[in-house]
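The chains shown are only part of the set, and none of them has been moved.
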Amino acid sequence: MTSRRNFLLSAGAIVGAGLVNRVQAAGLPEAPLQSAAATGAPLLPPDGRPYQPVVTLNGWSLPWRMKNGWKEFHLIAEPVQRELAPGMVANFWGYNGQSPGPTIECVEGDRVRIFVTNKLKEKTAVHWHGILLPNGMDGVGGLTQPHIPAGKTFVYEFVMKKAGLFMYHPHSDEMVQLAMGMHGAIVVHPKDPASHRVDRDFIFLTTAYDIDPGTATPRVNTMTDFNMWTWNSRVFPGIDPLVVRKGDRVRIRVGNLTMTNHPMHLHGYDFTVTQTDGGWVPRSAQWPETTVDLPIGALRAIEFDADAEGDWAFHCHKSHHTMNAMGHAVPTMVGVSQEGLADKITKLIPDYMPMGEHGMGEMGEMEMPLPDNTLPMMTGTGPFGPLEMGGMFSVVKVRAGLARNDYRDPGWYTHPEGTVAHEWAGELPDIHRKS
Amino acid sequence: MTSRRNFLLSAGAIVGAGLVNRVQAAGLPEAPLQSAAATGAPLLPPDGRPYQPVVTLNGWSLPWRMKNGWKEFHLIAEPVQRELAPGMVANFWGYNGQSPGPTIECVEGDRVRIFVTNKLKEKTAVHWHGILLPNGMDGVGGLTQPHIPAGKTFVYEFVMKKAGLFMYHPHSDEMVQLAMGMHGAIVVHPKDPASHRVDRDFIFLTTAYDIDPGTATPRVNTMTDFNMWTWNSRVFPGIDPLVVRKGDRVRIRVGNLTMTNHPMHLHGYDFTVTQTDGGWVPRSAQWPETTVDLPIGALRAIEFDADAEGDWAFHCHKSHHTMNAMGHAVPTMVGVSQEGLADKITKLIPDYMPMGEHGMGEMGEMEMPLPDNTLPMMTGTGPFGPLEMGGMFSVVKVRAGLARNDYRDPGWYTHPEGTVAHEWAGELPDIHRKS
């Protein structure tokens, strides 16, 4: 299969299912694989019902084959390597070469057949979250089907009754397989392509991992103290920008598979939630918001008109979630200091350094050497200096004059004179402090 | 008082207040007690205004006596023993023999008098969460009333102005008394029994406990690292199924008294939230959802039409909340390993085993011996094999042909041919991996 990487450098050229070397035989459909972490081009439908495709942030959409009126997809559950951001690669489990797995796109009313081949060393099963389907297709290992043994392929068949945004993930050793990165998005487009149409339509899922600095494999029984908060298994500065043409109607679809809510905050805009994994939100029920509090096990589509040009921060508003690994566990130990343990820890660990007592600024200046395969806690550089971010942070780049399908990074926003906060050159402030 | 246990085996026979040996004297009303953890039969009202009763999941409704136009209830705050699931009994504090306390059901407009006898060794007070009442009846110890001393009985009197779903819990040494299991549900039915009527109406509350494996009493100052995530103080596989007749309009009412949100996810259905502890949600304001993110200190009623037969998983979507105890604290220690402590821990604790490094599958295969009074981390067996769940997990069992009031477990769903995901018997998949 042709690589999709470097899409953002070559966008405008729409690649997609046309490049897939289809297996024309009566056997299983080919399972395209992905080795790159860049944002793939939207997959224009080569056959079947027409639709306006989504852009999967740092992901891609899975080609299918039509067979006797069924859309056939093929997912491979398998160990993968995922670059979280340049400088760090994690050992995950995923689908078709990456974590997340590819986005499955189809159309309301489609009959879909999804082959799932298990190339893990343990059993799995795939639950189609939010989709109305026969009980036996629900993918809950033990309850609605046998678990899929290692090395075997199972077949799911159902009709997509309802347009919407959904996701797939294991329901077999679920906590572990989620903690290892197994998940992917599903978009069912409306039968009428003009219905609820937008100009730009992005999708990604949030996941969290607990990877010790210097290691590559997540701890799987962590409940709260994750240190890698990701969008589609990427962290800043590894997350691509969301490139938008000024004036576009924009939809961003997000689902949450972590263990905590993510308040997704967009600068510069108000928006409304227009869709959940349960369906369209009636206009009468919509709230104006600048932050959508994304619950776990749920998806939300937000929409807005991109009328304000610029580089607009878009991030989870939990400030630790815009940081990379930083040893949250350390203060937990230090919290015991009131009991007299702190000195004893220092004796046990001579190089122990109580983080945070003097501010992160100092930490940054110390330029501590990082272990291998470890990202800085906060990093990134913008047009005006260091961004000091990590994790769930990206930028919505709104520009006039882009082509309709141009998602290439336009670089930093060029501020017209007078629109940047500027230094005061006048006299010193007159401050009266009350004694 | 007649036992309500084994109700699910004998349902159809409606037991209830009629079996209560009422105290006809002018004294306190009798305080029925419950020793079982099974789901009690719906309590059909023997007198007072008519209503369609709820089913309290793994709980029961409190009989009352009518006296001069007042409905008199009697709650006993006391230490109790609660079976969390077969194999584990916890030392809790509760009401009338169990945690949760019995559900209090009454009707909009009812005048209620609730006697609260304190059989704890410390003071208590009962707050009637969500109910509009005179300030002095609000049950906040120290603020609106004296705390109820050990051994004393206090009387609350108010009119149920508003139909809805509410709860009662202590507002006296509140953190501790909640952490020990004190809580119960309140349902105020509409004056007109036809208003907002459904066919099946379930209610339960979520609570969380931190009980060290091998022990029975919760730690009371835990803030985040709970290990028993419960519905009505039960964990899977101890939670009864929610049995529903195909075609029924179903309401499930849930309240949250833990320290974190619970995204309650139902498979196979979309639903809407129709009611909160603040009142009915107008239809114009309802969102379609597959997951309701249940806030703390709030209740939600969800409703759907049970048109799809089958065994539909219903669970909190935080994957650790569908697990039983598993030592979340261990990785917190291990997180310090980057500082060089890990080796030293191993020296201190020779039997120390870093959980999760090789996946839970291996853990399961090791069949580690469990301490006494401890549930497996993940367990349960369905019709197709192990379910690998714990905590906040149950199944909504939708069946055709049930009787109207039959809540007995119908066993596992018998899938018609072709509705179960099946193994592929054909040729091997053709997978092209990009080098």
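First chain written, first letter: the chains are A and B, and each begins at residue 1.
Everything that follows uses one rule, which is that contacts are C-beta pairs under 8 Å (C-beta built on N, C-alpha and C of every residue); 3 or more make two chains touch, one makes a residue touch a chain.
Since this is a predicted model, take the numbers as computed values, not measurements.
Within the whole complex of this structure, the shared sequence is present as 3 copies, and 2 of these are drawn in position.
Basically, only the chains that are shown with their structure count from here on.
Between subunit A and subunit B, the superposing rotation on Cα atoms measures out at 120°, rounded to the nearest 5. Centre-to-centre spacing of subunit A and subunit B amounts to 33 Å, using the average Cα coordinate of each chain. Across the complex, subunit A meets subunit B through its residues 1, 3, 21, 23, 25-28, 30-35, 74, 76, 97, 115-117, 122-123, 125, 127, 129-130, 132-148, 152-156, 162, 171-176, 178-180, 210, 212-214, 217, 219-225, 259-261, 276-282, 284-285, 293, 295-298, 327-330, 332-333, 345, 348-349, 351-352, 371. Of all residues in subunit B, those touching subunit A in their complex are 224-225, 260-261, 263, 265, 267-272, 284-291, 293, 308-313, 317-320, 322-323, 326-328, 330-341, 344, 355-357, 359-361, 378, 380-389, 395, 413, 415-416, 418-424, 426-434.
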